[in-house]
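Only one protein chain is missing from this complex, and each of the others stays in its spot.
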Amino acid sequence: MTLLTREQMAQRIARELEDGFYVNLGIGIPTLVANYIPENISIVLQSENGLLGIGPFPIDGQEDADLINAGKQTITTIPEASFFSNADSFAMIRGGHIDLTVLGALEVDQEGNLANWMIPGKMVKGMGGAMDLVAGTKRVIVCMQHKNKAGESKILKKCSLPLTGVKCVNKIVTDMAVLEFTKEGLKLLEKAPGITVEEIKNSTEADLIIEGEIPDMIF
Amino acid sequence: MTLLTREQMAQRIARELEDGFYVNLGIGIPTLVANYIPENISIVLQSENGLLGIGPFPIDGQEDADLINAGKQTITTIPEASFFSNADSFAMIRGGHIDLTVLGALEVDQEGNLANWMIPGKMVKGMGGAMDLVAGTKRVIVCMQHKNKAGESKILKKCSLPLTGVKCVNKIVTDMAVLEFTKEGLKLLEKAPGITVEEIKNSTEADLIIEGEIPDMIF
Amino acid sequence: MNKIIKSALESIKDIKDGDTLMLGGFGLCGIPENLIFALREKGIKNLTCISNNAGVNDFGIGLLLQQKQVKKMISSYVGENDLFERMVLSGELEIELVPQGTLAERIRAGGAGIGGFYTPTGVGTIIADGKETKIIDGREYILELPLKADFSLIKGYIGDTSGNLVYRKTARNFNPMMATAGRITIAEVEEIVEIGILNPEEVITPGIYVKRLIKGEHYQKRIEQKTVRKV
Partner (left out) sequence: MNKIIKSALESIKDIKDGDTLMLGGFGLCGIPENLIFALREKGIKNLTCISNNAGVNDFGIGLLLQQKQVKKMISSYVGENDLFERMVLSGELEIELVPQGTLAERIRAGGAGIGGFYTPTGVGTIIADGKETKIIDGREYILELPLKADFSLIKGYIGDTSGNLVYRKTARNFNPMMATAGRITIAEVEEIVEIGILNPEEVITPGIYVKRLIKGEHYQKRIEQKTVRKV
């Protein structure tokens, strides 16, 4: 069973981008999505600390302490960029103007609930902007390993950790599969090449809708 | 009995200005206050349509359709001016950042209630920004004729017209007197030169606190 | 992303009878002149218009009133327009008056995903009638709800092809909030430039809010109260 690499997951998520989308990418694997934007489409990346129009990372020596993304990484801007305050940035997010956000997760459940910020008993670092992003963005894609380090499913019948948002996830892209929340429930859409539907079922606690032939992911 | 002119009322109100004040002047007599700002103090005038730092009216031929005050008059700006949206402007007003506003009135009562926007039965033009100004500004001065055209007091025991704000007026400057709202009630502070305390009492329906010698206004 | 539309008429092609519109401007300052002319030309009816004022008899929203295209106005002050007055008195036109700061904040809330907010403005007045009130930290407030529109029609000064906008002087007024609160926002500007020309620090309306952009023509920019000083 060959799981997808982080890069492959990012590459698969990039196929969810549509021309003209305004997108907020979370820290970690989601940030890598920017490396795989299809050449024929144009998207604009938002950074919740107050920038629309993130460019590539700077060339060494040209980094600017006044120009960072929400992960505190040095960045650059694209020509159509604009700067604004955090209040204006979250007005944009909360107001439903961002087309898509991609976030990591600790757990997702079959109701579309998301837990990605807090493990009781461990030091709480804070939710940052995650709760606002899942409450406000038009489309939420979760990107994570299918199972945790102990080999247990991260896609559950019911989240056990404190939630980040309720019924907020639209799609899950893992190292094993692509799943979508539909009116009927959580539906298996695609599998990673070389992974069987049986392996996905065995790795998933949540109830899955599996209809017909499940195609391999295309990157 | 010689009532004050509009200019004299504006002149008297100008003495309420303190160095460093940010001030919003209403339409009509209040606008004239700007002509009498004492030379030794510096104040900044706000216009609720989105400007801090109103300058004098323009020279004929230099008026700019994109630069008006809340009364839709053409204006200019002072060097320290800044422009902003109406939302930002009323955040400034509602948030208590304006030190003083001067407004006209139809009626004021002894509770400090103000009515200045609506006469039932007549066409309602709207309250504009008046309700926000009296709810948010640190200090509200009402400037009006003491009596209406029918010779009836405009300073009442209780306003009869629909209110603009409740317990919001700090001071009244009329063509007969200066009155202040204190914890004890409405207090007569000054009288117009040549007007007697008796004449003011006879022209005022509200209960007045009159203590000691009432001085003439100084301009 | 190129958001330029060739003509005002084309940019409003999907606005239909009964829609709710926001129209930028304060008095006749900063109003979308070309888009209003297009609305008149197209003759769309039964509109609900959210705009601080209602224009004057023969300009701005007054042009739509003349042709009885407006069912309801949501405004803070409509005193400059006596056609308006006659239509309200005759029952042809409905008016909802909102304090100006509350109007601006309700539009902002509509664009910012805020479900409602408590304001001290209007407490104890008829504006509070029928509204929830709450004492917070010893002060009474009124609950006000957000405003949204099917279309926002706004006027900027310079726009770039991606929809970034800057405004000019007090012509900014209601335009930036309205840009955020329309399901579809259509902006007209005096000049369109390529991306990269506007300074990212100075953009007031980020392009994300503007779906369509047109270059306005023949601006009249009427002055309501020409006031000058003696030299």
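Lettered A, B and C in written order, each chain numbered from 1.
Everything below uses one rule, namely that a contact is a pair of C-beta atoms (placed from the backbone, for glycine too) under 8 Å apart; a residue touches a chain by one contact, two chains touch by 3 or more.
Predicted model only: the values in this text are computed from it and were never measured.
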Among the chains included here, which ones are touched by the excluded chain in the whole complex?
A, B, C
Among B:G20, B:P193 or B:P215, contact with the omitted chain is made only by B:G20
Answer key for A:L51, A:A192 or A:M217 versus the chain not shown reads A:L51
From the listed residues B:E39, B:E80 or B:E211, report the one that touches the chain absent from this view.
B:E80
Can you list, in ascending order, the subunit B residues touching the missing chain?
20, 22, 42, 44, 46, 52-53, 77, 79-84, 90-98, 135-136
Footprint of the hidden chain on subunit A, which residues?
47-51, 56-60, 63-69, 71-75, 77, 83-87, 89-91, 93-94, 113, 123-132, 135-136, 162-166
Those residues of subunit C that touch the unshown chain are 105, 109, 112-120, 134, 136-137, 139, 141, 145, 166-169, 199-202
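Definition applied: only the chains that are shown with their structure count from here on.
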Provide the C-alpha centroid distance between subunit A and subunit B, rounded to the nearest whole angstrom.
55
How many Å are there between the centre of subunit A and the centre of subunit C, using C-alpha atoms for each centre?
36
For subunit A, which residues are shared contacts with two or more other chains?
none
Residues of subunit C touching 2+ other chains?
108
